[in-house]
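The block underneath contains the structure these notes are about, expressed in structure tokens.
Here the complex is missing one protein chain, while the rest keep their positions.
Now for subunit A:
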Amino acid sequence: MEQESTDAGALLDPLSNPFASLDSLSPDLSSLNDLATRGSWRSILDKVSRSRSLNLLRHPHHHLTYLSFNVLALSKLRRFADASAELESLQDLDSPEYRYESYPKIYPDRSGSMVPFFLRWLHCIVPLRLEQRREGLDRLYRLVDLVREKLKEREANSREESLNVWKRRELFVMNTIIGDHLSHKEFSVCLDLIKDLLSRDCSGLDAVLLSKLGYIQLQVGDLEGAKGAFSRVEGISSEGNSVELKNLVNRNKALIYLVGKDYVSAVREYEVCIERDHMDFVAINNKAICLMYLRDLSDSIKVLENSLERVPMVALNETLVVNLCSMYELAYVNHSEIKKTLSNWIARVAPDDFDSSCTRI
């Protein structure tokens, strides 16, 4: 268990400081968090079930935290019907039952909602995954309203940290909505929504969001629009030096080359990215694709196989595996053998939530 070092301004007794460590927030939270970073979602389900049956969850917010992990784990394992049932067991998330002031003995001097925000978000997502799109989208749009209400309240009281958290949540939910429209190919709506987000003051996030605007424009075929978006990104990034931003610019350039069928230049851009950050798996995957369009199937396979070997923690991605299997199907008449080898390796190292149907065996 970690001990929090003393704050410059106030000496806090580690034993009574409710924010000393993850475990002081909720019992065994560091363990739950650790399991989540390993992708051990089945273990999380076990742990939640055990903690509940052993009555280890003493305070109301513990139950909510554990329930959130449970719904998240079920969703990660694609057990959305079970996730939905778990959500149904809750009261209305705005009920007093989930507010600190309803338990003054446990939370003296604290007021507000103890519901983890992610639980509200999951409450919107689960119906979407269960093909109840209208319900899911309605809930998402209502969630945006709720977030905006919270923002208004905090703007009035100028609580900066809280304000920043809710601003980020607004972007998070809006991007989820855009993602849903995108997956249904409702491109005009996506473009309108992104334009709306960009027109507000969100400096710093502009580069990534602008790039995604460019990707949608490329997907749709509006090459001039995409070029415009990407050159605006270059304008922003010249002020910052992060590897991430530099790689973003190079990857955007590569896409423009690819669209112009100049695959050689695209490969060169991706190699610059990989040189800077050997874990840039988007650059790795896309470089392999370009090699294929250059008739170099053997090297494209090698690039993907190497990445799985060297950096599996980022490269083990369903899309990358689908691409590799497509290449195997082209390269080998008897491709089932080599796909089986891949599939066995994946079964040994992959996290619980990895969707192995991507190998198409």
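Basically, a residue touches a chain if its C-beta (ideal position, glycine included) is under 8 Å from a C-beta of that chain, and two chains touch if they have at least 3 such contacts; residues count from 1.
Keep this in mind: contacts and distances are computed from a predicted model.
Chemist: Mind telling me which option in "Autophagy-related protein 101", "Trafficking protein particle complex subunit 13", "Cytosolic 5'-nucleotidase 1A" or "Protein YIPF" is what UniProt lists for the chain we can't see?
Modeler: UniProt lists the chain left out of the view as "Trafficking protein particle complex subunit 13".
Chemist: Can you work out which residue in A:S43, A:S102, A:Q132 or A:T176 touches the chain that's missing from view?
Modeler: A:T176
Chemist: Touching the absent chain in the whole complex: find that residue among A:L191, A:V267 or A:L342.
Modeler: Within the whole complex, the residue contacting the unshown chain is A:L191.
Chemist: Please identify which residue in A:L137, A:L151, A:V322 or A:I346 touches the non-displayed chain.
Modeler: With A:L137, A:L151, A:V322 or A:I346 as choices, the missing chain is touched by A:V322.
Chemist: Under the stated touch rule, tell me which residues of subunit A contact the chain that is not displayed.
Modeler: Output for subunit A: 2, 4, 7, 9, 12, 17-19, 21-22, 25-26, 29-30, 33-34, 36-39, 61, 64-65, 68-69, 72, 75-76, 100, 110-118, 120-121, 125, 128-129, 154, 159-162, 165, 168-169, 171-173, 175-176, 178-179, 182-183, 185, 187-188, 191-192, 195, 198-199, 205, 208-213, 215-223, 225, 228-229, 232, 251, 255, 258-259, 279, 282, 285-286, 289, 292-293, 295, 297-298, 311, 313-314, 316-317, 319-320, 322-323, 326-327, 329-334, 351, 353.
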